[in-house]
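Step one of this worksheet: look at the structure below.
With one protein chain removed, the remaining protein chains of the complex are shown where they sit.
Moving on, here comes subunit A:
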């Protein structure tokens, strides 16, 4: 059986090499590229993101990456956003007084967490809903987070006919979204590629969901 083909989107942001190595560890056939055809055709697309929300959006807009992500999702092709790659799936981000438009796949905004110590750096627990498949076998594990901003509300009101989105929460000072599984669009605020064996297992779960 051939493994699903995964592309790690090389649009200029993110710790792309770590993501590639971690996906190789899961046994995926993985490629690092920004080639539009390859990005469209892949069985699964990973959108990493590190740094400020507006910097990531600028880099993505420069290569018209949002268009590709929209088109993939419209066709039901899986996309996995990591860290700021989760944040930009929301409508907008507010960082240091600057409001930046995101891709708007989900309603809501990304704002500064309310916690005495920031950035939120380290291994934290997550509250996984029962309908999650991404966290199968690692529900009780800790994952590695490094961020100061987060989506602190989930307001999507999906049509009853679709499969209910699985929203996983974490807490640092206040509650924020740690992961979302919503049809073809999956995203994690933490870094599975830096979350040791638990993170590899989670990536492997996503890989196997690609069929």
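Going forward, contacts are C-beta pairs under 8 Å (C-beta built on N, C-alpha and C of every residue); 3 or more make two chains touch, one makes a residue touch a chain; residues count from 1.
Methods note: contacts and distances are computed from a predicted model.
Not shown: a single chain whose UniProt protein name, out of "3-isopropylmalate dehydratase large subunit", "Xanthine dehydrogenase small subunit", "Imidazole glycerol phosphate synthase subunit HisF" or "Na+/H+ antiporter subunit C", is "Imidazole glycerol phosphate synthase subunit HisF". Of the candidate positions A:6, A:52, A:138 or A:151, contact with the hidden chain is made by A:52. When the omitted chain is restored, the residue from A:61, A:148 or A:209 that touches it is A:148. On the side of subunit A, the interface with the absent chain consists of residues 15, 17-18, 21-22, 25, 50-52, 55, 116-125, 142, 144, 146-148, 171-172, 191, 193-197, 199-200, using the contact rule stated above.
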